[in-house]
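A single protein chain has been omitted; all remaining protein chains appear in their positions.
Chain naming follows the written order as A and B, and within any one chain the residues start at number 1.
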Amino acid sequence: MTSVPRKWKELSESSDFVCYEHPTNNEPIFIGYFHSLIEPKVLHDHILGPLSNDSNLSFDDLYRSIPVGEKEIAFDWDTIQNKLLRGYVAIQYGLQPDQCMVVNAVASKGRSISAPEIEFTVEGPKEAFVESLDMNLNLIRKRVPFPELRVKELEVGELSKARVAVCYIKGLTNEQYLNTCIQRIADVQFDQITNITILQQMIEDNSNTIFPLTIGTERPDYAAWAVSSGQICVLMDGSPIAVFAPVNLGYFFITFEDYYLPWIVGSILRIIRMSSVLFSVFASPLYIAVMTYHGQGISNVFLPTIVSSRINVPFPPFVEVLILELVIELLREAGARLPTKIGQTIGIVGGIVLGTAAVEAALTSNFLLIIVALSALASFTTPIFRMSATIRLLRFPFIFSAQLGGLLGIFICTIAICAHLLRLTSLGMPYLVPYYPFRASDAYDTVIRPSYSKFHHRLSYFRSQRPVRVDKKQLNRKKDIDE
Amino acid sequence: MKAMEQARFTVSPYLVFPLVHSMQFGSEYLNMSIKPIQLAGHDTWISVILCGLCFHVVIWMVYRILNRNETDLIQIHRRFFGKWAGGGLNFIFIVYFLLHASLLLRLFIEIVQVWLFPDLATWLLASVLLLLVYYIVAGGFRVIVGICLFSLLRHLLIAAMLFTAGYFHFNNLSPVMDHSLNELLMAVKELAFPYVGVEILFFVYTFIKTPEKSEKWAHLANFVTTVSYLIVVLFSLLLFKFEQLSTQIWPQLTKYKFVRFPFIDRFEFVGASAQIFFVIPIICLCIWASSRAVKIMFAVKQRTVLPIFLILVFVAVSLIAGRNHIEAFQDLLSQIGFYMIFAYIPFVFLVDMVRVKAGRTV
């Protein structure tokens, strides 16, 4: 092992780096690779095979005879090293050469494509992104077999050197958003980026907000839809999630399945989901406000029900709500950290036992128990995980302000949140678009998901270079009776 | 001549609608009918319409002045009256806006104190609300306009007044025109204050993309304000006997006592709390306009002026105690507002006309 190139020696300090001299008659041939990264079959069949058949192959002949597409001739050590670390095999003639051949032999070990788990769908495709970037790109490109779909690859993290792919459609995606996005990824200053969610936080416009400003999805069909509507999709090797931006607040309450259902059904489900978000945020704060300050507003018929349920509860409504909300969060967190089956049991047992016991011990009223359980349930209808966490957290400032100022406190808090939302942008696009700035032409795909005959234009806030999706006249051609 | 802001700070012309409408429709509408009703009785609604028409004329004048000069009032003052006199006039406007913000804030706090929390300290709520105002104004003009747009949700509350329909007495309105024209015009003068707010156009003009196109939106805003006030006043007249109405300080809020849902018996706490949606946009716009005027006049950062102005408003609000003070303050401000709208704006309009004529002859 003494005769390997000097720089290779440094690498061989790690025991999974293999390098040796291939016995030949002429110039020594050195072969080096990380055996943890490569597929031995490729090495044996395609590289060592030709070499052992004819050990006198020249550099160029060998390069030509290796039946692997991804191979190149590198001239500087940095490139060689990078390639080695990506599962290439390096072949070098002589000790101090000016050229070195690198051949891709990367082992594609990894999970195969499986059904989506977070964004489960009944009618949609049962494919989800996996950890391999190439496979993920394959999933997207299969759905957009369009020559203008461009993938720009970047590298992030000094240590992680993660491959990041930015997908967009040239001539459709707005250049300004694209440049912002690429610039932000290029500007990331962090050494170890292990998952795209870390990158996500770094490229968002504002890091001091609980609202997510980009969407991560595990569904290739959703990602393909996003790319074709003019958004930019970012993928990272090792992350089974595609992130797309720019997005607005409304996007977080849309599941892609809305688009697979008939439009009336899809719209109703969407409305239910959006109102459940409002319920989830406002239900327990309103309970506190009414119970603490505005009791005289409750109607005579309703009053006995609500009061007698908490007549023996020793805490003020505020503490009562806080206890129950924390219990629910606890159950959710415990359920999330445990294996699926135990998690479910904990959820059910904990929920039922704790709930009943808490009411019987007069720690909470059963009326509130219903409200809190319902609002927890409602918060889970939000399809995007980061948003549903936000919704759950958002409740707490409202709970506090309801305790402090009743309904007025809730209103003050609403205005403050609203002002905050107005300040947010996603890749420079206002977060509350199309409500503010209001765009009537974009109002079609917000609260309701209309029939596809209304989808003739791309949403104008994406500033797409190709605003027309389909010809409106053809789409909306009306037939006469009996025609 | 053009002195427009950078494109990314400007707003579309249609946003002039929420802007002007929010600026007009403050919580002074709650007791707008007390005084005019003493003069015009059950014919007050005619005065409401007349007043709205007058304001359409004023908006027309404002746009003539602005379109000709293509800049905001601060520059117009300097151009017309020179640096010192113009600066003085700007200063008056700054003071006016600060007073307006203080009055609105105090009116709102009074409502909260009477209708919700009797033992709430004025300074406490004032400081919370002014912090909120700081957060909004520091976000810039677009955020303020966004809040204006968002606050249009309050019109749902006007719809809630339909619950009173069962108690309407339509003969309260007849005989129509039982009062002389003079009385009606006097009532118009008393009614003018809730309409005041169109002067904000002088300050936001440079922030509007293609401001010439925004005139129709300003008129629409005034029209919607007029219709809303008409509904408010008509409903008050239909629901209350004239003698009863004169004893009510906030007849508008009393109306919410009639709203009934299966589980909610009364609504007045919602109505009283929701007044915040009427107040916050106005305070934000006033503070923004006045601090911007200072920024242009003295070339200081708006961010440094803003806290100073908020503290001034805070001090002013804390000094006003009780119904009598508030009423006196409101009377004073409504006088100033009236003369500003119906004397000063026509005056500037005439000066502008004269200047144009003079320019032509030279």
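The rule we apply is simple: a contact is a pair of C-beta atoms (placed from the backbone, for glycine too) under 8 Å apart; a residue touches a chain by one contact, two chains touch by 3 or more.
One rule holds in what follows: contacts and distances are computed from a predicted model.
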item: Chain left out of the displayed complex - its UniProt protein name, from "DNA-binding Lrp family transcriptional regulator", "Aminotransferase class I/II-fold pyridoxal phosphate-dependent enzyme", "Simple sugar transport system permease protein" or "Ger(X)C family spore germination protein"; value: "Ger(X)C family spore germination protein"
item: Contact partner of the left-out chain, one of B:Lys83, B:Lys241, B:Arg323 or B:Lys357; value: B:Lys241
item: Among A:Tyr293, A:Phe411 or A:Tyr431, the residue in touch with the chain that has been omitted; value: A:Tyr293
item: Contacting the left-out chain in the complete assembly, out of B:Asp72, B:Glu183, B:Glu268 or B:Asp352; value: B:Glu268
item: Candidate in contact with the missing chain, chosen from A:Ile306, A:Leu331, A:Leu368 or A:Val433; value: A:Ile306
item: On subunit A, residues whose C-beta touches the chain left out of the figure; value: 208, 290-293, 295-296, 298, 300, 303-313, 316-317, 400-401, 403-406, 409, 416
item: Contacts of subunit B with the absent chain, listed as residue ranges; value: 114-121, 124-125, 127-128, 131-132, 134-135, 167, 169, 171-175, 178, 240-244, 247, 254, 257-258, 260, 265-266, 268
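Methods note: only the chains that are shown with their structure count from here on.
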item: Contacting residues of subunit B [partner subunit A, same complex]; value: 11-12, 14-15, 112, 116-117, 128-129, 132, 135-136, 139, 142-143, 146-147, 149-150, 260-267, 269-270, 272-274, 276-277, 280
item: Touching residues (chain side subunit A, partner subunit B) in the complex; value: 293-294, 296-302, 405-408, 410-412, 415-416, 418-420, 422-423, 432, 435-438
